[in-house]
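Inspection log for the structure reproduced underneath, given as structure tokens.
Note that one protein chain is taken out, while the other chains of the complex remain in position.
Order as written gives the chain letters A, B and C; numbering starts at 1 within each chain.
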Amino acid sequence: MNFSELLNIGLMQGFAGLSLFAVLLLMGLGLAIIFGQMGVINMAHGEFMTIGAYTIYLSSHLTELYAPGLKQIYFPFAVVLAFFFAFLLGWLVEWVLIRHLYKRALDTLLATWGISLAMQQCFRTFIGPKEVSPNLPDWLLDAWAPVPGLDIPRNGLFVLALTLFVTGAVLLALSKSRWGLRVRATVSNRMMANAIGIDTSKTDRLTFAIGCGIAGMAGAAFTTIGSTGPTSGQLYIVDSFLVVTFGGAASLLGTVVSAFGIAQTQSLAEFFLHGSMAKVLTLSLIVVILMMRPQGLFASKVRR
Amino acid sequence: MSEPKNPKDLKEKSAINSADELFVSSFDLHANNRRRFLQGMSALSILAMPGLSFSADKLPTDKVNTTKLAVTDTEVIVGQLHSSTGTMAISETGSIQAEQLAIDQINAMGGILGRKIKVIKEDGASDWPTFAEKAKKLLINDHCAAVFGCWTSASRKAVLPVFEKENGLLYYPTFYEGLEQSKNVFYTGQEATQQIIYSLDWAKKEKKAKTFFLIGSDYIWPRTSMKIARKHVENFQKGTIVGEEYYPLGSTNFGSLMNKIKLQKPDCIYAAVVGGSNVAFYKALKAAGITGAKQLLVTLAVTEDEMTGVGGDNFAGFYSSMKYFQSLTNDNNKKFVAAFKAKYGKNSVIGDVTQAGYLGPWLWKAACEKANSFDVDKVVAASPGIELKMAPEGYVKLDENHHLWSKSRIAMGMPDGTFKIVSESPSLIKPDPFPKGYQ
Amino acid sequence: MSNTDFSLAIEDLTVSFDGFKAIDQVNLYIDRNELRVIIGPNGAGKTTLLDLICGKTRAAAGSIKFKNIELTKMAEFKRVRLGIGRKFQTPSIYENLTVFQNLEVSFPKGRSVLGALAFVCDEEVQQRVHTVASDVLLGDRLQLQAGLLSHGQKQWLEIGMLLMQEPELLLLDEPIAGMSAKERDQTAELLKRICNNRSVIVIEHDMDFVKRIASKVTVMHQGKILAEGPMSKIQSDPRVIEVYLGH
Partner (left out) sequence: MSMFQALNKRYQLISLFILAILLVVVLPLLLDIFRLNLIGKYLSYAFVAVGLVMVWGYGGVLSLGQGVFFGLGGYAMAMFLKLEASDPITTKIQSTPGIPDFMDWNQITALPLMWHPFKSFSFSLFAVVAVPTLLAWIVSFAMFKRRVGGVYFAIITQAVALILTVLIIGQQGYTGGVNGMTDLKTLLGWDTRTNGAKYILYYVCVALLIGSILLCRWIQTSKAGTLLLAMRDKEDRVRFSGYDVADFRIFTFCLAAALSGIGGALFTLQVGFMSPSFVGIVPSVEMVIFAAVGGRMSLIGAVYGTLIVNAGKSFFSESFPDLWLFLMAGLFIGVTMAFPMGLAGLWESFVVTRWEKYRSKAKGSQSDKAALAGGLQ
């Protein structure tokens, strides 16, 4: 094993950490937006991700059946579609359930948990209990090898790019768009925002739907990494929670930093220790830090 | 099924009984055809097994059932205990279907000891305590004569005390870690040594593998399997283990693992990653440029069932070690596959555990008939030595230790998601749940 | 500096929210048995000052001494036990409990968990509840659910709950907001009565009311103390006039 090989492995390991960071951030983002804006934790977050994943699977399936020639290009459109489906469903859920529960934040946990159960059973009944994987275009498979011995996973690159894009778009929208302005106004003073003519309930609904839409996109992206089943959401939500909790939930910056911290810790620990031990170590670290700083890494500091 | 009314019926009946063992694979023929076919064959009357009951009349219920099991003159009740909901539903569906198929076929042939099998289905919901609760229900409330079920080791461990306490009978279909032998359980899948030693020897002999990298999901089956694998490689093959890694169940993050593999450059990756992790694992391999063309990989945990999720592309060129593959070409299997697809759709796939599940009801039937009774103690006593010639995997035999003698096979994954068998053990391998020298 | 003579001594107190200095280097001294009124335009930092004294907000720098004991690092409930009572801007009472229960819960006994488990509503407690209730003009409403009281009565009830604790320093944030003219009169009487043996800080906007009760007034503006002195002097202070009328 010579130096250049070690260098390659070092680079690939660095990328492994980065791509885990992208995965965790994408998972947590939708949850964090909703929590930050409305103080609601969407327990069905994982299922919205699953919706996105199934959208990709169905698109892949339909492409294969009706337009095999489009196999190489369907994926980006399917990701947009995934956002759209999850967005619509999020809109609906907010309208039917969540908006009645803003006064009872804890109850939203239970109601959205109920939604997650119903969605799981829907997946099982209408799509089937088996795990599925879409047929991915070739440019998402394999590794990109700029030099021999240096294999950068293409799916990792894709998830990283998508995460950067989505995070950038969200940050930009929050700081520049009218929606962002409304969101910030509502977060800092809901009553006042209402009083000056911001339709806070509409802002809430839009935010909830956008959060769900991003979850759908995240789920879509993860079809390049894992498979999709009715209960996949349960796997996703666990990590999403940790990222958001650890980050402090008050700011998106917290979510970004926490995703980065968790990803790097875990990825390095996995490399130098063992897989299972790495998880235990990472989780224990999170617990210890949370015990010392229960409000998470970035807590908001305003007059309460 | 009603009592036979005249001698002709009786004769037919005995003919059916006698012919079972030989021509079980004729199950899905039209009833009339089958009857005619069997009548023709009854002249041969060759017994596949010694001690098979041949009485012209069927035995009265108080003779075949002295322990208050749910057996009537026309019916015997059995339980089926799998997860049809929850995370394990994906895996267990195949077993549920295969057991049902076997029971339907047995009923179509007249049932067992003249009694039709009636199934009570219970859902373990992928939750071990629920398994225990339902097992109690099946044994204590429903007095099931036998139960076909469980998939994970955890669910089996949860129900085992119940079966031992209530003296029930469980047919367990999954390949598992061994280290267990209960009077009340028959294990129709492979125990660890059958699967592992053959595949390691194959890797060494055919692929000249000397260094191995062991990877598993973090629970008892992969850990025990890898323990056996390590002992075998180090003590018997004089090879080297260059890495041993376990990842939490459900983990989808294998980036760092890929780099470790690249660092160690093993001759063979030996994997027992299961469930959702399985898919992520093979996708990660593919994404890291580790493909079947460049790297030898043998897994203990990919059957046809998993392939739908993993995707043929990702597994192409890797090897799986099982006792059964759907692509087996013997006549038994062709008929089994045809019957299975006729019942469950032509897109359905059959994995190793599905086939093992299919054996359960047949093994039980053979044992009951040998014992001339449904009593658990008598069935257990009659079981060792029972042979099934109709098994889709080929001839199998039940050992005294309640495990099956069976062949081991290695198959290569194809891009279309099927398996091509590349190697088969020349003879049946004796089950050895407590292997000496591997502890 | 030793402040033994003062009931409350605040020195160089500063706090900022995201860079905005809500309280900036404030010095304030309250004598024993003094009734001090703090006035100032919105956002001057009046409520924040009370928050800092009672511990709802933590100071960034400076000191707060009560009976010569440093408070800045002390937990809120400990400050209360030292003798500081705080009434909030909007009446903060237990709407689901009766007036009696509201007062009973505020009785300063059984404040630890075990104490609360073992607490018995004995003769002494009942006696005190009745005394305080008639002090705050709610003697005939003891069995009424507190949520059913009028806004003004709720303000009184909250003052009553503070009186149960016999505090040495009372912090009252807009005690007459939402009261009728008659209730204001009654409240003014009440305040005069209760500051007999304790110091009181009142935040108020209503200048007529301030005139009626205050001997000394502090004017705050943009987190700082603008002026301090008797009401008559304050009213003619050009800086104060500018703050109130200028913008």
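FYI, a residue touches a chain if its C-beta (ideal position, glycine included) is under 8 Å from a C-beta of that chain, and two chains touch if they have at least 3 such contacts.
Values in this document were obtained by computation on a predicted structure and should not be read as measured data.
In the entire assembly, the chain absent from the figure touches the shown chains A, B, C. Shown as candidates are C:N68, C:N96, C:S150 or C:S180; the residue that touches the absent chain is C:N96. Touching the chain that is not shown, out of C:R36, C:R86 or C:R198: C:R86 (per the contact rule at the top).
Touch with the chain omitted from the figure is made, among B:K116, B:K210 or B:R223, by B:R223. Remark: the omitted chain is touched by one listed residue; of C:S63, C:T131, C:Q145 or C:Q222 this is C:Q145.
Check B:E99, B:E122 or B:E191 against the missing chain and you find that the one touching it is B:E122. On the side of chain C, touch with the chain left out of the figure occurs at residues 54, 56, 75-77, 80-81, 85-86, 88, 92-98, 100-101, 104-106, 108, 110-113, 116-119, 121, 143, 145, 158, 161, 165.
With the whole complex as reference, residues 84-85, 122-123, 125, 127-130, 132-133, 136-137, 140-141, 152-154, 157-158, 160-162, 165, 177, 179, 218-220, 223-224, 227, 248-249, 434, 439 of chain B touch the missing chain. Not every partner is drawn; the one left out touches chain A at residues 35, 39-41, 43, 97, 100-101, 104-111, 113-118, 120-121, 124-125, 234, 238, 241-242, 244-245, 249, 276-277, 279-280, 283-284, 286-287, 290-292, 294-296.
Here, only the chains that are shown with their structure count from here on.
Ranked by distance of CA centroids from chain C, the top chain is B. Innermost chain of the displayed assembly, by C-alpha centre distance to the whole-protein C-alpha centre, is A. If you average the CA atoms of chain B and of chain C, the two centres end up 77 Å from each other. For chain B, the set of residues touching two or more other chains is empty. Taken together, the chain A residues at the contact with chain B in this complex read 1, 9, 12-13, 15-17, 19-20, 23, 124, 129-133, 135, 141-143, 145, 151, 153-156, 222, 224-227, 229-232, 234-235, 266-268, 270-271, 274-276, 278-279. Of all residues in chain B, those touching chain A in their complex are 84-87, 89-90, 93, 218, 244-248, 250-253, 255-260, 262-263, 276, 278-280, 283-284, 286-289, 305, 308-311, 313.
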